[in-house]
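Sending over a structure as structure tokens; questions will come in a sec.
The complex appears here minus one protein chain, its other protein chains still in place.
Chain nomenclature is as follows: A and B, assigned in order of appearance, with residue numbering initiated at 1 for each chain independently.
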Amino acid sequence: MKDFPVPVETAEQKKGGNIFTNVFDELIRFAQSRSLFMLHYCTGCGAIELPPAMTSRFDMERLGIQPMVTPRQADILLITGYVSVKTLKRVILTYEQMGSPKYVIGICSCTVNGGMYWQSYATAKKLNDYMPVDLYIAGCMPRPEAVISGLRQLMEKIKSDQANGWQDYYKRYDYYLGNQQRLFGDNWQTPTDVIGEAEHYGLTGPETEGKHTALLQQHQRPLEPLEMRLDPAKVKEGR
Amino acid sequence: MRMGYQELIVELLLMPLVAFIVGMFMVLMMRKVAAKLQRRIGPPLLQPLYDIVKLHSKTTQISHGLIHDIGIVMAVGGYIAAETLLPVPGMNGIAEKGGLITLLYVMMIPSLGLALGVGQCANPNGSIGISRALTAMLAYDIPFVIVMFGVAWHFGTTNLVELISIQQAGGISTWGAVQMPLLALAGLFALQGMLGKQPFEIYVAPAEIATGPMVEMGGKYLGGLFVMQCFQLYTASVLYVTLFLGGGENWLFLLVKAFGVLLIPFTVAFLFPRFRTEDLVRLMWKWPVLLGLIGLAFISAR
Partner (left out) sequence: MNALDLLLSASLGTALIAFIFSRFLMGRMLLTMLYAVQLVILFQIAPASVVVSEMTFQIWDHTLRWQFDGISWFFALITIGSAFFVSWFASGEYGKRFETDTGSSRLLHVGLGLNVFSMLLLLASGDLLSLFLGWELVSWSGVLLMVLGGTDSRAAAVRYVTYAITAGMAVFFGIILLYTWTGSLAFEQIISASTSFSPAQLWLLTALLIGGFSIKMGLMPFHLWQAPAYALTAGPAMAFLGAISARMGLFAIILVLVKMISLQQLIELYIFADFFSARDLLAWIAAITIILPTYTALRQTDARLLLAWHGIGQGGYMMLGILMMDRMGSAGGLMHVFNYAIYQAALIMSVVAIIHRTGTADLNKLGGLVTRMPLTFVVMLIGIIGLAGLPPMSGFVSKWMIYRSVLNEGMPLIFLATVIGTLGTILSVYKLIHNSFLGQLRVEHHKVAEAPWSMMIPMLLLSAIVFVTGVMPGLVLEYVALVQQAMGISTVNFHLGGIDSSGSSISGDLDMIWVVIVLFSGFAIGALLFLSSGKSRRVNQLDNYAGGHFLTARNQYHYSDNFYAGLMHQIRPWYRGSFKWLEESVISITTSLGGLFKSFFHQPWTANWLLAGSTLIMIWLVL
């Protein structure tokens, strides 16, 4: 199976600019690595390994990791187990609602290559096709020690500025959307305006828009926020 | 007391800053106490700082509108203003220009701002959380007001600076907790409600209403709420110390007393599950109010 290379800018490539921004960025990355909020969203059977990792015996809080309830508040999305097609729709909705920088960890072998359900018609085999994954923890299921070891590896990646999969989602949105449309159908859409968000924050790339996004825009319902205004007649209709 | 304007501006900037730093350590203490009770290790020393820096350094965050933004600004800004009404050793701020009653009401402004911001998020989980938070405020404010009345009546002033100086002039025997023990006990109940700790944290209820008011807050919005929590812990504990434990003769004693006071609700919090809203209301209106009224009867008899 050939993986698309996920282009990342390493810390060495980013040297340049003044020392102050570099040090500042390093400190911020250090803080980001030592304070991770995982989304308390248990997708599949691997979720059973999370409570032991959170509670007294293996204590994730000493690493700075605590569970948070909604995607707006969380940094890490843990895909713990197989993703059926129905679940994958909600997972993608949840992923898009999270705030960047965000990290996806695929726990259990089902996210790597389909695992136990590699022959099933109802599951997605490779999570990487549908959203960028920063780390995989193989196992069925991995023990809490493995989960914590994986999280520590993620912390190292964040500290050294290598966990930038979230940027890849904006840069190659067309590719991911194409895979999603292949699985869910042509009228697939989420309530989040990913392209608008990418443009707002300057995170677009050459492959953000393409033929799949054109297909999306044909049927997408309007996603503009409600603007505060005094007279409806004076507002022009947007996209 | 006339003081130079430069001095006043310095105090207005310094008091919230000190409150924030001390508040962060109070958050750390809360998490460490929880960990020790649960036989865990708990977070490292600078964890609250890491959390706040991480949240404020998020690249993307969503907003549901102008009132959402203004709400968070009001929540943080209101507490920054409230800190200047709370006198601490060496810095009185504007404590003499508005006393205990003004402080109580200025402390309600951040809650109102948060309520407005959550309202615009258009999420019913948030609205339910706010309605429960306001109900809880109604519940714990009743014993708190009785306590406040008793203290003001007993010492003959609502000016916090005077309260501190009266208690410090007479030594431990004039402390509020020694002279009005029942009111101090009722005040502890109210403190538990004010901090929103278990068993009175129905307004957060993470699994039931998705953290209530925090449901659509991410990035710098959630960071603002974390900052607000630091201020909240500091203000509540220092206020209690001012009313009942003689204020702080110097910073060391103030910090020891404030952290000591906070140990009580934190310990109780992690031993109890959560009460329902109506049980919370009924509890707060029964026992602490009874204790407070009996305490008031003792004061008036004197």
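Quick notes
The definition used in the following text is that contacts are C-beta pairs under 8 Å (C-beta built on N, C-alpha and C of every residue); 3 or more make two chains touch, one makes a residue touch a chain.
Please read all numbers here as calculations on a predicted model, not as lab measurements.
By the touch rule given at the top, the unshown chain touches A, B in the complete complex. For the chain left out of this panel, the touching residue among B:Pro43, B:Gly187 or B:Gly219 is B:Gly219.
Between the chain not shown and the residues A:Arg72, A:Lys125 or A:Lys157, the one that touches is A:Arg72.
For subunit A, the residues touching the absent chain in the complete assembly are 41, 70-72, 89-90, 93-94, 97, 190-193, 196-197, 200-201, 222-233.
Residues touching the missing chain, restricted to subunit B, are 12, 16, 56-65, 67, 69, 72-82, 84-85, 93-94, 96-102, 105-106, 108-109, 112, 115-116, 119-125, 127-128, 130-132, 134-135, 137-138, 141-142, 145-146, 149-150, 152-153, 156-159, 162, 202, 210, 215-216, 219-221, 223-224, 227, 276-278, 280-282, 293, 296, 300 (touch as defined at the top).
Convention: only the chains that are shown with their structure count from here on.
Centre-to-centre, using mean CA coordinates, subunit A is 36 Å away from subunit B. Subunit B makes touch with subunit A in their complex at residues 31, 35, 38-44, 47, 49-51, 53-54, 57-62, 64-66, 206-207, 210-211, 214-219, 222.
The touching residues of subunit A, when paired with subunit B in their complex, are 27-28, 31-32, 34-35, 40, 55-56, 59, 61-62, 64, 68-70, 72-73, 75, 98-101, 197, 201, 225-226, 228.
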